[in-house]
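A short worksheet on the structure shown next.
As you look at this complex, bear in mind that one protein chain is not there, while each of the others sits in place.
For chain A:
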C-alpha cells in the first residue's frame, strides 16, 4: 500500500524561553511550562501511534541554545535493554512512548538547570531552532532507503515575542522550507507573530493563536496532528490575513505607498533628495515656478 512507503516526520520546536515562562508561572500558575510539556508529549505520542512509520523530533528553543529533546544523540530506537532506570513500561504503554517521554523530561530538566541568562540575551533563538530542524529533516531524508518518501512538517509552539534581529535569518529559513516543501505550522500562545504568519502563509501551514492556554493539548490534537493530505479533507480554521506591508527604513512604520531608491532599493515614506543608504542624489520634477518678469529699466531721457 502506498501509505507504507511514505514516512511522516514531525519536528516540534518548543519555545522554552525561561524569562517568559517564569513570568507566565507568576501570572497564571495553572498553565506553566510543565503543563505545556505535557501537552506536547501527548501530541507527540499521538503522532507516533498514528502510523508505525511516523517519526518525531522535538527541539527546545532557548535564549542561548537550541537543544534536541528527542531523539537523543546517544540513543537509538530499540535500545532499551541496558537501561536500568526504565526497565520496560511501567503502565503498559508502548515502550517507545515510555522511553521517549522519559527522555524528553530528562532533557528539559537538564536544559533548564544549566540556564544562565547573561546580559541582553533575552530573546528566543527561534530562527536557529528552525534551521536546526531543517537540517535534521535533511539528514533524515538522506538516510532513507531507496524508494521511501518522506513528508515533513515543523510545528512551532511560540511563547515569547518576535525578535527583530532575527528577521533576515527567519526569512531565509522560511524560503528554504518552502523550497523543500516543508510545512511550518504555528501555535502561538501569547502575542501574534508577524513572522510566523508569513512563514505559515508562504509554506502552506496553519497558524493558530490559542485563545485558552489550558486547552493547548486539545488544540494541538485537533488542528496540528493531521498531516497535509488529511487536512484537505477536514474543516480547519481559515488562514489568517497576513500583513505583508513593508516598513520604511527611516521610521520603521508599515507603509503601503512609499518611495524606493532605484539604486539600493531602500524604502522611504517621504521623499528626500539624497538616499540615506547609498547617498545617491535624486531630482524630482517640481512644477515650474513662474519667473517674475524682469522689469525693463526705462532709459531716462
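The working rule: contacts are C-beta pairs under 8 Å (C-beta built on N, C-alpha and C of every residue); 3 or more make two chains touch, one makes a residue touch a chain; residues count from 1.
Assume contacts and distances are computed from a predicted model.
Visitor: Could you check which of "Proteasome subunit beta type-6", "General mRNAion factor IIH subunit 1-like", "E3 ubiquitin ligase complex SCF subunit" or "39S ribosomal protein L20, mitochondrial" matches the UniProt name for the chain that's left out?
Guide: UniProt lists the chain left out of the view as "General mRNAion factor IIH subunit 1-like".
Visitor: Using the definition of touch stated at the top, determine which of A:50, A:96, A:117 or A:189 touches the missing chain.
Guide: Reading the full complex, the residue touching the unseen chain is A:117.
Visitor: On chain A, where is the contact patch with the chain that was removed from view?
Guide: 18-23, 25-26, 32-35, 37-39, 41-42, 45, 101, 104-105, 108-109, 112-113, 115, 117, 122, 161-162, 164-165, 167-168, 170-171, 191, 194-195, 208, 211-212, 214-215, 217-219, 222-223, 235-238, 243, 245-247, 249, 252, 254, 263-264, 266, 276-279
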